[in-house]
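Omission of a single protein chain aside, the complex is shown with its protein chains in their original locations.
Letters A, B and C mark the chains in the order given here, with residues in each chain numbered from 1 onward.
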Amino acid sequence: MTPLILTLCLLASLASCRREQRQLRHSPQASTRTGGIVRDAELQPGQPWPEVTVRNVSEERAWDLNEGQRLYRAYNCNGCHANGGGGMGPALMDESWIYGSHPENIHDVIVEGRPNGMPSFGGKIPDYQIWEITAYVRSMSGLVPKLAATGRTDHMQTKISEQSKKEEK
Amino acid sequence: MIDLELHVQLAETWRKPRGLWGWLTDNHHTTIGMNFIVTSFVFFLLGGIEAILMRTQLARPENHFVTNDFYNQLFTTHGSTMMFLFAVPMIEGLGIYIVPLMLGTRQMSFPRLNQFSYFSYLIGGLLLYAGFFLNFGPDAGWFSYVPLSGPEFAPGKRIDIWAQMITFTEIGSLGGAVSMIATIFKHRAPGMSLNRMPLFVWGELVTSFMIVFAMPAVMVASSMLASDRLIATQFFNKAEGGDVLLWQHLFWFFGHPEVYIIFIPGTTMMSTLVSAFTKRPVFGYVGMVLSLVATAFVGFGVWVHHMFATGLPELGLSFFTASSVLITIPTAFQVFSWIITIFHGKFIVRTPMLYVLGFLFIFVMGGLSGVMLASTPLDWQLHDTFFVVAHLHYVLIGGMLFPLIGALTYWFPKFTGKMMNETLGRWTFAFFFVGFNLTFFPMHNLGLHGMPRRVYTYLPTMGWNNLNMLSTVGAYVLGVGVLLFMANAVISLRSGAIAGDNPWGSFSLEWFTSSPPPPYNFLYLPTTRDRYEIWTMADDQPLVTGFRPDRREVLITKLMDAFPDHKIETPRPTIWPTLLAGATGIGVITAIFTPWGVPLGMLLAGIALTGWFWPKPPHHELLEEQP
Amino acid sequence: MSETAPVGRRFVDVSELPMFAFGPRDPIWWGLWLLLAIESTMFVLLASSYFYLRGNESTWPPPGVHQAPLWLTALTVVALLLSVIPTWWAFRAAIQFRLRPIQIGFLLGTLASAAACVTRAYELATIGYNWNSHAYGSIVWAIYFMHTFHLTSGTVENAVMTVLLFKGPVEKKLMPDIRLSCIYWWFVVVSWIPFWIVIMFDKS
Partner (left out) sequence: MTSSSYQDALHPAGPYANTIVGVWWFYLIVCTIVFVAVWIALFIAIRRARRRVEPDTLAPRAPRAMMLALAATTGLLLAMLVSSIAGARALSPQGKAVTREIQVTGHQWWWDIQYLDERSDHIAQTANELHVPVGERVRIILASSDVIHSFWVPNLHGKRDLIPGQKSIFVIQADKAGLYRAQCAEFCGLQHAKMAFIVIAEPKHDFEQWLATMRASAAQPKTADEQRGQQVFLSTSCGMCHAIKGTSAGSRVGPDLTHVGSRRTLGAAVIPNNRGNLSGWIADAGGVKPGVLMPPNPLDPDDLHALVAYLESLK
């Protein structure tokens, strides 16, 4: 009996780790850009840049991803990007990224804004929320661990859910 | 000595395997029954600890003993544990242990199904607690209303764990119920016609039938929830044609009968105890049986009284008020019958009888507050407040836990061969009774004074401080009662008085064999000619003979009059049902993370099932036409 | 060898009783019907959910829903119905302890049920909506899933039974089980008919 319980707990702890963490109180840190490298074209001069990326812990947490999804709607991101399909702004659920697909790239886009309409959210919303939105944006194109993504939202299905995406392909 | 020789042979045939392997492979009903009883009692303790933690948090306003997130997990796990992991499995376990003895048989109909049920249930319970201990226990309440439990508002795997725990425990309950019904129909001692069955057997029978028709509803509901969360189905998404109330209908179509599933065996334990300690048959046997059946039927027609506040049409609500009120009548009949029985009997004050009185105090009060809640206007005020918390604990603890503790005290000598300590038993009862009323009576007032249920804290200015403190103190007193009961069990097990076959001078067939029963239950199967068999048994009451002692043969009798019909051979210990539970477990737990868990589980289960049903070498007549 | 009665007590001797029985005399018969009761309750609840969800909608099924072709679904139904005939032979032969018709019945029955599985697979592949398209899709796929689950498990059971029947040796006490297998299979067949009618013909 005891070994059974221990094994089960061990298995569960391996599977859960960060995915189930919930941070309900946040540090009120203001958002600034991370200083990550902005890639605005496929071709870059000189040596290839090292692919060192910032680790966004929000990507591994189901709760944070869900918050990102909520904030994405709350802050009216879908006004321009629709539910990831794009409209006035570029689509977010496809493979192409104008300013890079790494977490810090997306984070900085949200903080600084970009020409042709993307407003700057720096100073308007706290940093942790930007990371959550970043995580959600990346989840739309399947760049985050699949297990942490939500199944669907309680809205019209304007897109396939994050989790059933892989099966559809 | 022919008897001695037979004993040796039978003991060898029915020998219980020992150790870990024995635990995994044994399928004798006493083993499985005891597994259920012990495991569900452990879950009861865990649920109790959660209750104590919650009451500690609520002792003072704006308390910071636990966080709101953890509090939500606490009450969800507490409710789910008590309903799914304690009450129903305990009822089934007790039935699995006692009913075959009461029927005078050596084994249940489907021992391997029982074994499979137990391990499914165990895996489900461990799954829930693995999540809970790792701080991702479910947190949407034991009835997990969508959309709060849906994919949008409950990210992570918390609710998936809950939904799959439901799947496991339902499989367990359904398996146990099927086995119980078949056993009661076909394994009765010769002469025990349907109208001679002990009331406890009737209770288990009716409850098992309710399980068969109620549990599928929650399985359908929890599967819908799990698939909404995992593969993005739209059952509960209004924007795509789904409906959040569909969940409530399905859940309560199970959820209300669930209450009767728990409490009907409770009332029949009451009948057993009342008879045993007044030395008189319970008044109105036919009426008692009809009451159980009527409760079961009407119990399926009252689920909407959990949904009075959702704004359903008024006429419908009146119908459900009426049916909820109607269900009082059979229960009232039972209460009156017990009083009449006591009136005509002796009154032997032993610990179990104290629990009978405790039941009559608490359950009658809970039943009356239930009549209040059945009224739509009152329900609109009382629904989802602490009044409901008080009511449901009065009904469930009063209706199930009190008879259960009484019954465990009563059957303890049957399980162990030792008597429970009477003095300690009375102290236990005192703590139970006082602690219970202290905990839950103030909750009626709290509800009326506006305290909603499931709040992790309240403002100091609300005027709820003293009642909450009182309730918390009561919870600790009740906790001491539980500890005393366990202490009594341990002490009595070690140094209790030797019980003998029938220490209470009771009436039904489980006392017709030694305590604890030998592995083959009865040296010679008994026959009966009366409901209160032992009290009226003639000196020349015949016994049954003619079984091969080297095989696990049991007698099958006819449905109505229990006339001997044929024999069957029941299986020896085997690992396959446990493996099947494990295979199902792997499939269902994997299905929390990926839909591929379903085909994986089916494949593994297919292998285990083939192993289970693969024919053993024949030793009976073969078909003539074979080559 | 059997227990011998000690002297001086009255005994009922059951040593001559048979070791199996058919129909309601057999505990497993009750087990099967209880299983069917559970399954039926589930099917009824799925159907209730279907009509409950239907009550919320003015057009049903939702616009843009394309079912599997009617002829294909009808083919499944025909295969299912055909499988009843050989299993009926087996059912009747079991009580007369005649092995050959049982073997043939089960072989043909398995073939028919396997055929139904194949057409069912094509059906599923041609359904023009997904389970995550809308609530209608969810409930119909749930019904399909439940029944296909029973269909495949029933077919596997029939196949295993056929193998056992041909492999032998076959005991007499297997005969009640043969009949129960048939009953279970008929349940799989019969339970599909109302769902098929509802899915294919229920429109508003």
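The working rule: a contact is a pair of C-beta atoms (placed from the backbone, for glycine too) under 8 Å apart; a residue touches a chain by one contact, two chains touch by 3 or more.
Since this is a predicted model, take the numbers as computed values, not measurements.
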Chains in view touching the one left out: A, B
Which of B:17, B:463 or B:606 contacts the chain that the document leaves out: B:463
Touch criterion as defined above, residue of B:284, B:595 or B:611 at the omitted chain: B:284
Option touching the unshown chain, where B:17, B:301, B:345 or B:519 are the choices: B:345
Residue among B:8, B:38, B:455 or B:603 that touches the chain left out of view: B:455
Among B:8, B:290 or B:368, the residue in touch with the chain that has been omitted: B:368
Subunit A residues that touch the omitted chain in the full complex: 24-30, 70, 74-76, 123-126, 128-129, 154
Subunit B residues touching the omitted chain (full complex): 67-69, 72, 140-141, 145, 147-148, 152-153, 238-239, 243-245, 278-280, 283-284, 287, 309-311, 314, 317-318, 321-322, 325-326, 328-329, 332-333, 335-337, 339-347, 357, 360-361, 364-365, 368-369, 371-372, 374-385, 447-450, 452-459, 461-463
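Just so we're on the same page, only the chains that are shown with their structure count from here on.
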Separation of subunit A from subunit C, taking each centre as the mean of its C-alpha atoms, in whole Å: 47
Whole-Å separation of chain centres (CA-atom averages), subunit A against subunit B: 46
Interchain centroid distance [CA atoms averaged], subunit B/subunit C, Å: 30
Residues of subunit B whose C-beta touches two or more other chains: 228, 231-232, 234, 237, 240
Shared interface positions of subunit C, touching two or more other chains: 132-134
Sites on subunit C touched by subunit B in the complex: 1-6, 9-21, 24-28, 30-31, 34-35, 37-38, 41-42, 45-46, 49, 52-53, 56-57, 62, 97-100, 131-139, 141-142, 149, 153, 156, 160, 164, 168-174
Residues of subunit A touching subunit B in the complex: 1, 4-5, 8-9, 11-13, 15-16, 19-20, 22, 24, 62-63, 65-66, 69, 147-148, 150-157, 160-161, 163-164, 167
Subunit C contact footprint on subunit B (complex, rising order): 2-3, 6, 109-110, 113, 174, 177-179, 181-183, 185-187, 190, 212-213, 215-217, 219-220, 223-224, 227-228, 231-235, 237, 240-243, 246, 249-250, 253, 524, 527, 540-550, 555-556, 558-559, 564-569, 602, 606, 610, 613, 615, 618, 620-627
